[in-house]
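Shown here: the complex without one of its protein chains, the others still in place.
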Amino acid sequence: MKRAFPIFGLLTLALLSFALYEALIAAPTERTMGDVQRIFYYHVPSAWTAFLLFLINFVASVVYLIKRNPAADAVAAVTAEVGVIFCTVVLVTGPIWARPVWGIWWTWDMRLTLTLVLWLIYVSYLVLRRFSSSSQTPLIAAVLAVFGAVDVPLVYFSIWYFRTQHPSPVMGRGGSLDPRMLHVLLINWAAFLCFAFLVCWSRYRLERLEREVEETQALEALLEPRGVR
Amino acid sequence: MTYLYAAYAATWIIHILYLGSVAMKYRRLQREIEELRRKR
Partner (left out) sequence: MSTPTITQATLTKDLRLEWRSKDAINSMLFFALLVVVIFSFSFNPTAEESRQIAGGLIWVAFLFAAVVALNQTWARELRNQVLDAYRISPAPANALFLAKAIGNFVFVSVLEALMTPLFIVFYTLRALGPAWQLIPIAALGTWALVVNGTFFAAMSIRTRSREIMLPLLLFPISIPALLAMVEATSAILTGEASARFWIVLLAVYDLVFTTVSLLLFESILHAE
């Protein structure tokens, strides 16, 4: 198991480098936007990865609510954090893309707005986890995750209708995608998925270690004859 | 286009900063464990 991590790490690095080459050089240049459009190959996979991570967080939270399994809670905590990181990437690359193309930093584009709301919801989730002084933080966090996940379709529809009332620039392709571009997009998504898995794995190891240390410290405090602290 | 490179750079800076913080916390925990073991 210990060997798997560095091997997988190297594979991921190779895949990411290949995906970068594809995105910057091999992919065809877009007609209207030019080279700036290549941001798309990082922006979109990051969004999809973030959404996938939040989906896993929802499933893990539900599992925790039903089974009270601490591993499920650890998975929920990890995927929320890594998901927020990927969301941040989307929210940073989006405006960098919008500026040269549309002349504005922000647009109420569907994907960008949805990502912003998800970012807000999951940051509040992470703040709750950090600030909660209850012994039942995993339970409370899991409940919040359910609220957040249930909110997502409502967010989607409200933004969708808002955009029909207040049209604004659409990022990405307005219509169908050139198959070569789709190919590069999928390669980058695969690379980022592997990378996200690596990051989650590392963070999970940290989480497990933290919990073990906490448990040991708690046990020691109980077993000490007189509390020195 | 500078915007293109800025976007790609920003992506990796964010990821590296995060991984860096995870690694630092891990190392700090390892050190704490060493100290706890020595106290025993």
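As written, the chain order gives the labels A and B, with residue 1 at the start of each chain.
One rule holds for everything that comes next: a contact is a pair of C-beta atoms (placed from the backbone, for glycine too) under 8 Å apart; a residue touches a chain by one contact, two chains touch by 3 or more.
This is a predicted model, so every value here is computed, not measured.
*Asks:* Which displayed chains make contact with the chain that has been left out?
*Replies:* Missing chain, whole complex, touching shown chains: A.
*Asks:* Any idea which of A:117, A:170 or A:190 touches the chain not displayed?
*Replies:* From the options A:117, A:170 or A:190, the contact with the absent chain belongs to A:117.
*Asks:* Going by the touch rule given at the top, which residues of subunit A touch the chain that is not shown?
*Replies:* Against the missing chain, subunit A presents residues 65, 117, 120-121, 123-124, 127-128, 131-134, 136, 139-140, 143-144, 146-148, 150-151, 154-155, 157-159, 161-162, 165.
Just so we're on the same page, only the chains that are shown with their structure count from here on.
*Asks:* Just give me the whole-number Å value for how far the CA centre of subunit A lies from that of subunit B.
*Replies:* 17
*Asks:* Would you pull the subunit A residues touching subunit B in the complex into a rising list?
*Replies:* Listed in rising order, the residues are 20, 24, 34-36, 38-39, 42-43, 46, 82, 85, 88-89, 92-93, 96-97, 99-100, 195, 199, 202-203, 205-206, 209-210, 213, 216-217.
*Asks:* Looking at the complex, which residues from subunit B come into contact with subunit A?
*Replies:* 1, 3-4, 6-8, 10-11, 14-15, 18-19, 22-23, 25-26, 29, 32-33, 36
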